[in-house]
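All remarks here apply to the structure that follows.
Heads up, one of the protein chains got dropped from this complex, but the rest are sitting where they should.
So, chain A:
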């Protein structure tokens, strides 16, 4: 409650230094302190106000502490309030002085006027001086029993403050139990709401080291408590309603009737004027219906209109918060919002952050029916004065083109952008045309004729320049002057500052050379020479590599550098579906705005073990994983090393193999080139997923996995029931309830990793060891599984495991929860053994 000490403030130079004023105040206060003249309270009020103003603008008035306390021995509530304010400000810095105030605050806690009792109690709890904790317990205890609700409201929050100063004092005084009974029986809604927030906070913090707190925390989520709150929700004010709705999100309904009951109870909350309440309700609806696909769709339909209203009313900041959430929903269910695209048209005066989100939404909801209108609108924005937005718009048009099959009209638009003759529009468009050609090579003819007309002198941005150069290399046979443009660029090698562009120049010169050797030979020679003399390591290495491959055999070089390509079918998504689900779980929080799950931006230590329990219900149980896109990724990988700057990280395994060629010259050269030859000859057909070959690469490159002998399986100590069954709901319930009894990291053998192209392979394998999968998700390289197993002898004793496997690092992390904690180590051993045998013939 205390503003920072005066030293941290920045009083403007025009303000008085304050010394003489403070001395003045001091003497005046002293005069008034003893006086009982009529009207003295009014003059005191004025002086107090002055003191507080000084305090606020940063003048140190702590020296009048004694006088203030003396003067406040009055029944005037206005004076008292100001005095509390003053005391609260300076107590923390002066523990000795604050001892002075304890007495009069404690006395005021017994005042007749409930308002004074409340204020005194709040000030007492806000002193935040650790050695005064003992004085708090008494007043808090009586405050909780006060017959006035205002005092009780303050006392409840006071307990939470006490907990943060000294947890043990709070627990010893058994305050949580008192709060719990208040929460369930008090007649005042605000008291109940404060109890709820205090208890949630106390028990979540206690849960990490107390079994009882864990149970208590769970009991908040029990059916009677939830319904107690939901049935009374209208009695609470809007903020408390948010709190209750947030609690309801965590509730696990017992059956579908339960779900519908809750939704009926909360339906009218969607019409509440407070956007925060609406958003919290939306979250409840979405989370409740996750398991019921068709109802979930209906929920989207139902919430659409309230959310769109919220977007168009209120300040831009509020719309931004709502739009971020809407964006998440739009991405999850674009077809539902497809007909509402006009709501996402930008207004001229909107701030850029709102426009940017709207552009992303327009991109996401574009489909066959609305593409034309959306693209027309986006083209308007490309002429926007705000350059950042203009760029985003061009990018959006490109993204839509990559999503759609009917790109005819869009390609025309993109090419029109090139005619606008604005540097930034041209630059963005070139990058997009390049991506478009990778996906739709059939358009090359139309694009190339326009791109050929662009003078490379007008393009400065490295990304755009690289894109242009890539096209020059790739389509050298269709562009009559491609070799000459390249030659021109190569002659200015020294002036090219971006390494990315120089890398692309090298590759393009090579490609052009294979297609039109006589015209390019000279340029290539210059490029290779310049490249090998380049100070940039990657450029140097690539030039050297090209040179040696050419020396070895030109045909091999052609197959390495310019193999026949297949069109890219799907560009890799930047965010894994697991992360997206994680963000969806944290709907209505900062995660959505930042577009990353909370663990990425809040401290790890603040997270209790229960944070994990929420995620299980939301991992989609996918019958077939992303196996069909693997070949596409390989082609892309092949392309990527030529196209993307080397600093772009990618988890793709294919990239890591080809990527390692960049550093190859530091190894034995002959070995490398023969290796590369092998790769080139087998071409893209060499599947990275084939265990043998990937194993070999790692071996030869001396990178990657240490081929430690597989751990010798120890005989299983635990007999598991091979036909155990458990429904996902029950699993979820258990996963929430039980604490983590064991966390273990282990490595997975390389054969296992190789076999783990889809989660199903591991699931089958584990099943043969009587460990059953309940849910799985993720794609290469991160997989996540939830397993359960049952003791053969006792069907009531279950084991629950979360297993996260990272196939690029060959590591697995397992978390075990068990009904019988004592046997969880034995189970973990069985699990690990089973995992280590994965992939073995």
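In this text, a residue touches a chain if its C-beta (ideal position, glycine included) is under 8 Å from a C-beta of that chain, and two chains touch if they have at least 3 such contacts; residues count from 1.
The working rule: contacts and distances are computed from a predicted model.
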- Message: Name the omitted chain as UniProt records it, choosing among "glutathione transferase", "MHD domain-containing protein", "Calcineurin B homologous protein 3" or "Centromere protein M".
- Response: "MHD domain-containing protein"
- Residue of A:172, A:301, A:380 or A:481 touching the missing chain in the full complex: A:380
- Note on the structure: Where A:133, A:593, A:724 or A:763 are the choices, the one touching the absent chain is A:593
- Message: One chain isn't shown here. Among A:106, A:166, A:309 or A:403, which residue touches it?
- Response: A:309
- Query: If the hidden chain were put back, which of A:31, A:53 or A:477 would touch it?
  - Reply: A:53
- Decide which residue listed in A:134, A:172 or A:201 touches the omitted chain of the complex. A:201
- In the whole complex, what residues of chain A lie against the chain that is missing from view? 1-5, 8-10, 12, 48-49, 52-53, 56, 77-78, 81-82, 85, 114-115, 122, 128, 148-150, 153-154, 157, 160-161, 164, 187-190, 194, 197, 200-201, 234-235, 237-239, 242-243, 246, 267-269, 271-276, 278-280, 305-306, 308-309, 312-318, 320-322, 324-325, 342-343, 345, 347-349, 351-353, 377, 380, 383-385, 420-422, 586, 588-594, 598, 601-603, 606
